[in-house]
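This structure is in structure tokens; I'll ask about it shortly.
Shown here: the complex without one of its protein chains, the others still in place.
When the chains are written out, they are named A, B, C, D and E in that same order, and each has its own residue count from 1.
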Amino acid sequence: MTFDVKAIPLVANFNQMMAQREGAMVHGIILGIFCLGFGIFLALTELATHNSIADRAMEDRQNSLGQVIPKTIHDNNPVLDTLTLKDDEGEDLLIYRARQNGQVTGVAYEVHGSGYAGRMKFMLGVDAEGKVLGVRALSHKETPGLGDKIETKKGDWILQFVGLSIGNPPLEKWKVKKDGGKFDQFTGATITPRGTINAIRSGLEFFAANRAQLLEVK
Amino acid sequence: MSQAATATISGPFAHNTNTVQRTMFTVVLALSPATLFNLYLFGWPSIFLFAVTIGACLATEAISLLLAGRPLWRTLTDGSAILTGWLLAMTLPPWAPWWIGVLGAVIAIPLSKQAFGGLGQNLFNPAMVARVALLVSFPVVMTAWIAPHPLFSDHSPSVQQSVAITFGGEMPDGVTAATALGYVKTELSRGVPVAESLTEYGRDTTLTYTPDLMDLATGYKPGSLGETSAVLILLGGLYLMRRRIITWHIPVTVLGTLFVMGTIFNLVDSSRFAPGLFHVFSGAAFLGAFFIATDYVTSPVSEKGQIIFGIGVGLLTWVIRTFAGYPEGMAFAVLLMNSVTPIIDQYTRPRLFGRTRKGEPLPIKVSP
Amino acid sequence: MATPSYGRIARDGLWDNNGVIAMLLGMCPTMAMTTSATNGLGMGLATAVVMAASNFMVAASRNYITREVRIPVYILIVAANVTFVDLTMNAWMHELYKVLGLFIPLIVSNCLPLARLESFASKEPVMPALMDGIFMGLGFTLALTLIGAIREITGAGTLFADASLLLGPAFKFMEMRIMPADMGVLMMILPPGGFLVTGFVVVGKRLIDIRTGKGIQMSGAHSV
Amino acid sequence: MQEYILLMVGAALVNNVILARFLGLCSFMGVTTRIDTAIGMGLATTFVITVSSMGNWAVEQYLLEPYHLGYLRTVTFILVIAGAVQFTEMTVRKVSPPLFQMLGIYLPLITTNCAVLGVALLLVEGKMTFIAATVFAFASSLGYSLVMVIFAGLRERLALSEVPQLFAGPPIGFIVASLLALAFLGFSGISTT
Amino acid sequence: MKLFPIRGGIHPDYHKELSGECAIETLPLPTRLYLPVQQHIGAPAEILVSEGETVKKGQLIARRQGQISAPHHAPTSGTVIAVTEVPAPHPSGLSQLTVVLEPDGHDEWVTTLPEPIADPFAVPAEVLAERVADCGIVGMGGATFPSAVKLQLGIRHRIDTLLINGAECEPYLTCDDRLMREHADEIIDGARIMAYALGAGRIVIGIEENKPQAIAAITVAATAFPQLEIAALPVKYPMGSERHLTLAITGLETPARKLTADLGVVVHNVATARAVYQAVRFGRPLITRVVTVSGEGIRTPKNIEAPIGTQVNDLIAFCGGFAQRPERIIQGGPMMGTPLPNLDVPVVKGTSGILALTAAEINDRPSDPCIRCGSCVNICACGLTPVELAARIRHDDLEGATKLGLLDCVSCGSCSWVCPSHIPLVHYFNYAKGALAAQDREQRKLERTKTLVEANTARQERLAAQRAAARKPKAAPGGEVSA
Partner (left out) sequence: MLTAVGSLTAMGIALGGLLGVAARLLAVEEDPLEQELQAMLPGSQCGQCGFVGCAQAAVALAKGEAPVTLCPPGGKAVAEQLAKRLGVSVDLSEHAAQVPMYAVIDEALCIGCTRCVKECSVDGIIGTSKMMHTVLAETCHGCGKCAEACPTEAITMVEIPRTLATWHWPKPNAKHIH
């Protein structure tokens, strides 16, 4: 049995229009049909992948939070346990909370400092006592080979902050050695570490200032 | 006396005595006082680096010429490769390791000059391309300025030590020092006002050497291998002007613009902006104005064009020094203005005799 | 134009008419995605998939597309394919996606796929069009990997760093350190290095073509 | 005001579309043999980038965001750009025939110029306000035009010099572009925030 | 007097001391004289004599052809021994039709010389112009443009100033200097006659400051005439160029593609003025000229009044021959002169100097690449960019070079002189100007061919139609074909 598409009236009509190539609408219809087709195609793809992608995104966020909040100290999903506060500049700051048995055992939030080539973003994890649980660079534009040693991939420098808090070392030692502080700068690059230290310090100060709200059990 | 039936060369049959070679070696001569002073000031390591850089420039030029199948001797002795090497060396940190000089030569000669077809064809100043490429690639090595260690003085490194410094890459501890520009810049980045850091610069005890005002003027201060002595560079520059190798247009506009920008902004906000004189007398401003921005090949040919070029170099130097990440802006400013030189050339051609600026014949004016 | 043989298509795509080093198309990803060999490889492969699919679709529907809406339809097809690749990789090849994810939307704005649609797929039958897409894509991959490798070795001292993230743990062996990191010439992984290496790769192709007796194909003969 | 100036300097010089962001390179290598053409291309592209960015901003704001259609971004943006090019062509032709004479021939080229899409995507990424987005788009395209014209000037001079055969054409073009990018690195570190 | 600055210019070594103090000597009659038909700009003259004919001094031997042309006269009495192709004093070494005259030694004037004009200021201007034309006077400042044509400018233009060009800015040359020192009266009389013919009320004699004696002599001779002014010009090459002289003295810039006459200014050389004096006051045609023979290659440099047609050989022999091997023999000055292919070429009306220059004087060397020093741009008195022009010409972009003003270049040679890379810039320009002219000729020929072809086809068609018409009634008579 043969089936001739051209037998369908609409297709025949369309073919005729195509043949004449007249009327502005024909182009609109062609493009429209393609859009319709690909729209359906993409919408279906999206439908099919939607949940999967959301899961992956959740995993990703859990994993990255996991780097600044150890899995061992919580039994909840910090990604979903969030709180919004105003930071020093009055911007909304999203805070992830880790809980063990309902008690807040740690929080994580973004802090930022200015580096050699612009803003550097970090995720800072702080435990209930105000000690650093972990810091990771989220994004920065520092020079490869110089400033990028703040990444864990390129060095251990950023790991040294774990366990530190305001007071340990004392506030005036939260500086690079060059400025009379406790922390090493990188050879030939002082600005990046300086910005990083500032970011962590102000993050800890934020914790201190908002401690009650942060640890409040709801 | 008989000549070929056709005389093959059209006139004129008189030429001045100037040649490319003479021009280049005059510039070398003009550079010598400042160079000798700095070689003395920074000792054997700087002498080694200087020799290596020039030698490498000559060697890479020779190799490029051989590969291109061009005549060797004449081009090699025209002095341009020596001058490029010389100027490159003068902008390097004095105790930089030998490979900095060699790599610089590879960038300056084969890449920035010979790939374009050799002398006169390049679009960017070879020495500055090399310097900037090195700075961008090796920021640590390229910003390791050292305190003066005059030859024959007590703390000058011996020849053996110097060999270790230049060829072994063993930088001794406690010799580095900040240049005034670098110092002000880093201090500013931690919020110290310029005026304060300027006075601090002379007193900062964490620096191994801090020049006083007199030192700043004579050039007894940290800096690159050839830039520290504004006075001697000025002397060389004036000699070049006298010999009509360069004209006043570029040096005066570069330094003038730098001074004017510095002064105006310093008056507006002295905590943020360094004074004009500071800009003019620190870093490579003099070297750049007299010897680098004036490079014939990469600057405009007409006097009007040179004025625009000079203002551009001064302005960009100030902008980069003041706002950008690098402490010294002269090299970048020169390269940036090199890139617009063809456009400047196109729009600053002299007016043709008997024509308007647009090229139309002038209207007829009759004598009164 | 007679449809070229598959051999011809392969040779053109991989070398003679290579999208990057002969036609100088798709320059943007070439510069942006070649800071390492792995990035180049990943970008190249993703582009190859999109090119093959787009070429196929355009060749199949070429008779229904009017001249006036030709370009929007082609771009639409490329964009749809890119989005499809983007979504499916995100969902089901997530590890790979994390490496390539950033680059994928950029394929839309690469002029090479579009150029092949215009000049090949819109005129040829489905199968040759598909092959053209595949080989042009592979040629693109080859060029990007080569440029990426040169930049990575000279700039960072490594080769195929993180290849195992892209290709799976089995490819860990590819990750090499050629020289210590502090010997890297930073400029090579910064923008100037991209232009420089691409220029020298074109010179390299010329040298090889001269050796094999093809002579310098003066692409862009008018330019200089 | 100051933030807009910084935004403009950042978009035009520090993160130049061509030299730092690597967008629109094909036209950079292709349409820069003469200063005149580079100027024309620059003007036309500036126009299209600015107009289409406004359109794309609206699409993002009123369609993609509210209905969670982020996955359709590339597709819709491309359609908007194609439309903007066509719209530009029609209006320019109607409003100013001389301008059309000058720019008309460049317009079809621009649809396939990835600087246009690239700038639009950057706007979304930066979550800018309408005015900031417009300023950013305009400054970016200005930076594009600037580099196009500079490069065309350099190539015009290159055409009169004696480049060795092996390097003549694209290779020396790439080398020049490389050195130009190197010079533009001088602007890096200018804080634009 | 107040002078106006001119752009650019150079200060070459002048070497005028070689011959500056040598009074003009008269050359003894040579054994042969060679008189080419073309010694001027315009159409070649038409030869009136044939082999074997005897001629008298001053006799017309070739008459002018057309508007812009000049006649030639026998410089002495003798026999025409040949009318043949002889190498021209031209760098190409090509030949041109030449009358070869063997002097008989009597130096006998022809009897039919035109009558002296006793009071030139009482005759109509046309009569004077006619006399200048008949006497074969052409511009002796180098351009050899027929002077009569310039004298008639007063008819179509309002001329208010006559500039007498005594700048002599070319190095080595001293012929004008000597002429001004020794014949100031004649020059001034000639200038006054020309001014009268032009209707110009003002005469300015421009002399470079490095010729103080000439300035003094002219000043003395000019005191009687209030309409005469003397301008002591700064020493700067190319001050003698017509347009630049006009600018320096009057402050008027001659528009491109226009003549100074459009500004009311006419420029004549001092030697031209003297030739006019002789033609008008004595009816004598232009048959001799003062030639500077100089250069380190010449044993005793001299200023020689020589008959037109004297071979360069004879002049050099008169100066004691060569002192050292010259690198080149130049006709004219070193800046704008042309190299001679050999020494067997004649002195013509425009030959102001014969220079035997040594390699050291020329100081040429193989060229280096252009280092874009900009000297050429800054010294070009015409505001050109020689560096870019030459680059365009080298890349065969003649059109681009023309747009940059190639045709406004006066070939003064300053740019080549100053170039540290010794790039033959002027050679490039000369080549390009020649090539453009050749293209032009070809274009004109092409157009001519096109019209001829059209005419031919039209005629063929007409003939065919006629034949067809003729064939109808009766068979056409074949045979004759018209050319």
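Quick note on the criterion: a contact is a pair of C-beta atoms (placed from the backbone, for glycine too) under 8 Å apart; a residue touches a chain by one contact, two chains touch by 3 or more.
Please read these numbers as outputs of a predicted model, since none were measured by experiment.
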| item | value |
| --- | --- |
| Residue of E:Gln65, E:Thr79 or E:Gln96 touching the missing chain in the full complex | E:Gln96 |
| Contact residue for the chain not shown (choose from B:Pro12, B:Gly117, B:Pro157 or B:Gly276) | B:Gly117 |
| Hidden partner interface residues of chain C, rising order | 1, 16-17, 22-25, 67-69, 72, 76, 111, 114-115, 118-119, 217-223 |
| Hidden partner interface residues of chain A, rising order | 23-36, 38-40, 42-43, 46-47 |
| Chain E, residues in touch with the chain not shown (by the definition above) | 38, 88, 90-92, 94, 96, 366-370, 393-394, 423-424, 427-428, 430-431, 433-435, 437-438, 441-442, 445-446, 448-449, 452-453, 455-457, 479-483 |
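As a convention for this text, only the chains that are shown with their structure count from here on.
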| item | value |
| --- | --- |
| Third chains touching both chain D and chain A | B, C |
| Pair of chains joined by more contacts [C-beta pairs], B-C or B-D | B-D |
| Label of the chain whose CA centroid is most distant from the centroid of chain C | E |
| Chain D and chain E, separation of their C-alpha mean positions in angstrom | 59 |
| Chain centre separation (chain A, chain B; CA means) in Å | 45 |
| Junction residues of chain E, two or more chains touched | 369, 388 |
| Overlap residues in chain D, where contacts from two or more other chains coincide | 71-72, 75, 79, 158-159, 161-163, 167, 171-172, 175, 179, 182, 184-185, 188-189, 191 |
| Residues of chain C touching chain D in the complex | 24-28, 30-32, 71-72, 75-76, 79-80, 82-83, 86-87, 105-106, 108-111, 114, 187, 190-196, 198-200, 202-203, 206-207, 216, 218-224 |
| Sites on chain B touched by chain C in the complex | 103, 133, 136-139 |
| Parts of chain D lying in touch with chain C, wherever the complex brings them together | 19-26, 28-30, 33, 71-75, 78-79, 82, 108, 111-114, 116-118, 121, 155, 158-159, 163, 165-175, 177-179, 181-182, 184-185 |
